[in-house]
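One protein chain is absent from this view; the other protein chains keep their places.
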Amino acid sequence: MLSPLAHDVNATDAPLARAALRAHYKAVRSHTEALIASLSAEDLCIQAAPQTSPGKWHLAHTTWFFETVVLRALDPDYVVVDAHYGTLFNSYYHSLGPRHPRPQRGLLTRPDLPAVLRYRQAVDQAMGALMDTHPSANWQQLLWLVTLGLEHEAQHQELLQTDLLFALSHNPLAPCAYPALPTSPAPPCEPGWDDVPGGTYHIGHNGTGFAFDHEGPRHAVVLGNCAIARYPVTNAAFQEFIDDGAYCRPELWSSDGWDAIEQQHWTGPLHWRDSGWAFTLQGLQPLDPQAPVQHVSWHEAQAYARWAGARLPTEAEWEAWQQVHDIHHGHQGVGQAWEWTQSAYSPYPGYRPWAGALGEYNGKFMVGQMVLRGASHATPSWTWRPTYRNYFPPDARWQFSGIRLAQDR
Amino acid sequence: MLSPLAHDVNATDAPLARAALRAHYKAVRSHTEALIASLSAEDLCIQAAPQTSPGKWHLAHTTWFFETVVLRALDPDYVVVDAHYGTLFNSYYHSLGPRHPRPQRGLLTRPDLPAVLRYRQAVDQAMGALMDTHPSANWQQLLWLVTLGLEHEAQHQELLQTDLLFALSHNPLAPCAYPALPTSPAPPCEPGWDDVPGGTYHIGHNGTGFAFDHEGPRHAVVLGNCAIARYPVTNAAFQEFIDDGAYCRPELWSSDGWDAIEQQHWTGPLHWRDSGWAFTLQGLQPLDPQAPVQHVSWHEAQAYARWAGARLPTEAEWEAWQQVHDIHHGHQGVGQAWEWTQSAYSPYPGYRPWAGALGEYNGKFMVGQMVLRGASHATPSWTWRPTYRNYFPPDARWQFSGIRLAQDR
Amino acid sequence: MLSPLAHDVNATDAPLARAALRAHYKAVRSHTEALIASLSAEDLCIQAAPQTSPGKWHLAHTTWFFETVVLRALDPDYVVVDAHYGTLFNSYYHSLGPRHPRPQRGLLTRPDLPAVLRYRQAVDQAMGALMDTHPSANWQQLLWLVTLGLEHEAQHQELLQTDLLFALSHNPLAPCAYPALPTSPAPPCEPGWDDVPGGTYHIGHNGTGFAFDHEGPRHAVVLGNCAIARYPVTNAAFQEFIDDGAYCRPELWSSDGWDAIEQQHWTGPLHWRDSGWAFTLQGLQPLDPQAPVQHVSWHEAQAYARWAGARLPTEAEWEAWQQVHDIHHGHQGVGQAWEWTQSAYSPYPGYRPWAGALGEYNGKFMVGQMVLRGASHATPSWTWRPTYRNYFPPDARWQFSGIRLAQDR
Partner (left out) sequence: MLSPLAHDVNATDAPLARAALRAHYKAVRSHTEALIASLSAEDLCIQAAPQTSPGKWHLAHTTWFFETVVLRALDPDYVVVDAHYGTLFNSYYHSLGPRHPRPQRGLLTRPDLPAVLRYRQAVDQAMGALMDTHPSANWQQLLWLVTLGLEHEAQHQELLQTDLLFALSHNPLAPCAYPALPTSPAPPCEPGWDDVPGGTYHIGHNGTGFAFDHEGPRHAVVLGNCAIARYPVTNAAFQEFIDDGAYCRPELWSSDGWDAIEQQHWTGPLHWRDSGWAFTLQGLQPLDPQAPVQHVSWHEAQAYARWAGARLPTEAEWEAWQQVHDIHHGHQGVGQAWEWTQSAYSPYPGYRPWAGALGEYNGKFMVGQMVLRGASHATPSWTWRPTYRNYFPPDARWQFSGIRLAQDR
C-alpha cells in the first residue's frame, strides 16, 4: 500500500486515480477498525494520563478530522453528524472552536462506542460520495486533503496503540490487547558503524509527493565527519547500562534527566517488569535481548549514549546517513522503534506553517520537544519517508522510542 | 421490605426466618443490578475523582464483601472466584491484605462488566447454598453477617448513584442515567419550628436489631432548649442566599469554607447550572423551588445557617428532635437529602470498634469528618434508623446532602 | 504576674488599677522583645511553611492588634504609624480590610527589623498615654481591650517560638536560638491514674475575669466513669511505641493518620533526630527520657493511645479531671506540653462569637481542628486557665504538643 501522493500518476484525475484514492481510503480506515476489533468498549474508553487519549477518542477524532478538514471545507451542503462532536473531538485547533478539556477525554462514556462507529460509517459514506463526484477541476485539492487525512489517521493508529498499552499497563491483571503472534527471536544486531563523511548535505522534503509542512523547505547543512551505529541499541545492551548502576550515577545524565529519575523513580525503561519481562500489547512477554530497546525517554537515550562513549545523532546527520547509505524502512533496524536525536524540534530555515487551521498541526509545538527519526513497529509502513520528523518531550516514554548512537570521526 | 434483624422473629432459626433472609438477600442484590440496567459498560467503568468509584467497582466490591466476610469466614471449603479480586476490590481494609490504588479504579477495564456480573452470580449462588445449609447452631452469626453485608450493599447503592452522577456531570452532553419519571412538584415546605425542650436525653442505638458499631453505646446527653426547622432548606431559599451575595461575603463562612470558595470557585451547589437548571441522574432538569436543596457542602450549610440567623443542629439535638416529635422517614422532609449537623464525627462514650477487620468499617474515620443525619432519596428506605450516622468531609458536595436549621430557644 | 482581669479589684478605676494595667502591659510587651534579643534580623525574617510566620511578623502583628483594636477604636484622633501596616500585619480579619498573602510573610524584608521595633515603641507610647488619660467612665472597656491584646500577645509569644524552632530546624548547622540553661533531668513521671467519677459536670468559663469567647458559656455535660493518666506520655514511652513498629502498623492509626505517614514520611515526632537527640531552641540536645513527649500530631497521639490500650480524653473529661483533682498549672505535668484531646473543636452550646471583627478571633475556625488542653513550657504562665481551649489541625506537629491518656472505668 502506497500513499496516493507518492505516485505522480495519482496527481492526475484519471479514473484510475479516483479508484486508487478510494481504495487507499478504505484500507486505512479499515485498519483503524481492525486495531480495535479485539477490545471492549471499556478498554477503548479509559485514559491513564492527560497526554494520552482513549481509543474511542482516536476513532472519533480522526473521523472529525475528515468531517472538518475535507467534508465541511469542500462540500457547502454537508451537514455534520452531530453538532457536539465538533467540540468533543477537536484535539487542539484553537481556530476551529472550543475543545473538550484534554484530561477529561476518558470521562466521555457518551457517545458510546457503537455511536462512534456509526459516526465513522456516516463520514466514510460521505467521503466516498465526495471522492466519486468531486469536480475534476478541484481534484488536486481533494487528493491533497484526503491524503493529509489518511496520514493523520496513520499517526493516530500508532498513538492508539501506545495510549492503549499505557492504559492497560495500570491493570495488575496484565491484560492482552492483541493475541500473541508466533515470532522468532530478532536476528542479532551486529555491531559496527556506518561512516558519514563531512560536507554539505541537503536535507528536508523536496516537495514531490506528500509531506507535512515541517519537513521542508529542503536546505543545506554543513556536517563534520561522523559515524552512525549500524543497528539500534538492544535490550541486552540497555540491561548492561542498568547493571552498571546508570540510574544511580548523576554524571551520566542531564540535569533535567536526573530530576526525572528522582521525581518519577525511573529504574529502567517504561513497561519493563522484573527479571527480563515486559508488558506489551500481547500481555507480559519475555524481553528479546536482541530486539531494539523501546520505551525510553530522550534523557535515557542521552545517558546511554554518554555511558557508551558516544552521542545521539542530530537529525541532519540521521538524514544524511540514510542518503549516503541508502537506508530504507526495515534496513538496519529502522522501523522497529523511533530513534531519539540530539536535535530540538525547531523550524527549518524558511519554514512557513500551512495556512489556516492546519497551521496548528505542527507549527505551534516547536519548543520544548526533541526530534525522533525513523518509525516503529506500530507505524504504518506506507507513511515511511526519510524526511519524516516525529517529536515528543524529552521525558516522554510511552511511545515506541529507542536509541541509535552516533560519534564524531 | 424490612431488614431481617429488624424483627425479633427473624433472630430465631425458624424456616420462615431462613426464607425471609434469602428473600431479603435476593431483593437487595437485585436492586443493585436494577440500578445499572440502563447503563453501558463504559458508564460503569469511569471514575471522575479519587474519592469516587466506578459503578462496576461497586458491583464487584459489594460482592467481594460477601465473599470475604461471609463465605470465607463461615465456609472453610469455599474457593474464591478469582484470587486477584481480593486485591482489586478490597476498598480500605488493611487487615485484609493489599489494595489496588484507589485513584486507579477507573482504569480497570478488566475484569470487564460481564465478568463482574458473573462474579456476582457465583457469589449469590454460594450465598444461597450457605443460607440454606448453615447449621442452626450458628444461625445468629450468619444472620448478623448477611444483614451486615446487605446494609453495606445498601450504602453502596447510594454511592453508586452519587458517583455516577458526578462522573456523568463531566460530559457536556448531559446524559441521562435513568429515564425521567413523571413527577409532581414538591409540596411546599411549610415554615415553622419544632421545639425541643432542654433536658437529659438518651441517644444512640439500644442494641436491638442491626446497627453499625458507631451508633452505640446509647448514652445520656444534656441539651438546652432548642428548635428544629420543620422542613429542610429549599432550592428557592438557597437561591435567595446566593442572590444576597453570600458567596462573596467572607463573614458568613468558616475560614476553611472561604478557602474552598477561593480555591474551588464555588458559586452555588454542585450540579447547579444556569438559570434554574441542575444536572441530575435524569439529565438536565429544572430545579423545583420547593424541593430541599442538595449537593451542598458542610461549609455551605453552615454559611447558610449563619446568613439565616440560625445554626446547624448537633446530632444529639437531631436525634432528640425525632424522639420528641416522633419523626419518621418521609415525615417533615426527612429522607430527601442527608442533613449536615454541627457535630464532628467522633466516637460515642464507651465506643468499641467491631473486632477484627470489621473494626476498620467506621472506627478509623473518626477525625476530620462531619456527621449527617436522616437519609436521601437514594438511600434504600429499609435501612432507615433514627440512630443512623452518615459522615463526610466538610467540603464534600457530591453526595445528596442538604440543610435543616436549628436555633437556641 | 497575673492578668489584670483576674482580680476583681482591677475592674475598678482606682489609681492602683491603672498602674497595675500599665505594669502588666509593659511586662508582657517587654517579654516579647526579650524573646528576640539573641536573634538576628535574618533569623526573624524567614518563614518555613505557610502556616508559620516570621518572628518579625509576630512583633509587628501584635503591635498592629493594639493599634487597631485599642488605639483606633478608643482614640478618634489616633494617627496610624504607617498606613501600609494595616494590610501587611492583619493576620486573618476580613472585616478589617485586605491582608498580605500569608505564604509571603517571609518575603517582607521591608519594613526591616529596626523599623518594626520603632513601630512597637510608637504604639507602646500611645498605649501608655491612653492608659493614663482614658476617662474613668470608659475604664471597663479599656481594661478589657488591653487585657485581650495582652492575652493575644501571649499567644504569639508561644507561636513565635514554635515558628522559629520550625524555621531553624531546616538549617543543617542546627543553630541555637537561645543559650542552653543548666537543667536537671525531669523527675520521673509516675505511672498511675486519677479516677473521675461519672455524673453531670459543668464545664466552660463562668464569666468572671477574662476568657476568650469560645471558653463559654458554662454548660452541663454528662460523663461516664473514666480515669486520666497522672502524668503525660514520656519520650521513653513514645520510643517504645516506635520500637514496636508503630509507624508501620496501619491498624493503630486513623485513615487520615496513615495517609499522613505515607505522604509525609513520619517515623517519629517532629524535630527528633537520630539516636536520642532532638532539635530544640537550644540546638541539638539529648532527649530526656522522663520528659513529656512533644511535637506529635493528633494522629500520633491517637495511635499511641490505641497502642497503649487507652484513648485520649475528651475536653470535657479533661476539665472535669482538673475540677475533681484540683489540678493546677505545673501539677502532674500540666504545662509542659499541650495535650491533645479526642474532641473536635466545636462551639459550646449557646456560643456566640464576639461582636464585630473580634468575632473572627476564634469563631471561624470551628471545623477541621482538634482541641488541646493545658499549656506548654512556652505558654506564659499568667494566661493559665482551666477552661483554656487551644486548637490545631490533626496533622500539626510544629507546636509543643503532647499526650495524656484516658480510659473508661
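So that you can tell them apart, the chains are marked A, B and C in the order they are listed, and the count of residues begins at 1 in each.
Operating definition for what follows: contacts are C-beta pairs under 8 Å (C-beta built on N, C-alpha and C of every residue); 3 or more make two chains touch, one makes a residue touch a chain.
Quantities reported herein were computed from a predicted structural model and do not represent experimental measurements.
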Which displayed chains the hidden chain touches across the whole complex: A, C
Residue, one of A:A20, A:L117 or A:L223, that touches the chain absent here: A:L223
Selected residue (touches chain absent from view) among C:I36, C:V81, C:L96 or C:L113: C:L113
Residues of chain A (touch criterion as defined above) contacting the omitted chain: 92, 94-95, 200, 219-224, 250-251, 253-258, 298-299, 302, 314, 342-344, 346-347, 349-350, 360, 364-368, 370, 394, 408
Residue numbers in chain C that touch the chain omitted from display: 40-43, 45-46, 48, 84, 87-88, 100, 104, 106-113, 167-168, 170-173, 175
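As a convention for this text, only the chains that are shown with their structure count from here on.
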Contact graph of the chains (line, ring, star, complete, other): line
Longest centre-to-centre distance from chain C, chain (CA-based): A
Superposition rotation for chain A onto chain B, Cα-based, multiple of 5°: 180
Distance between the centres, which are taken as Cα means, of chain C and chain B, whole angstrom: 38
Distance from chain B to chain A - Cα centre to Cα centre, in angstrom: 47
Between chain A and chain C, centroid-to-centroid distance (C-alpha), Å: 60
Multi-partner residues of chain A (each touching 2 or more other chains): none
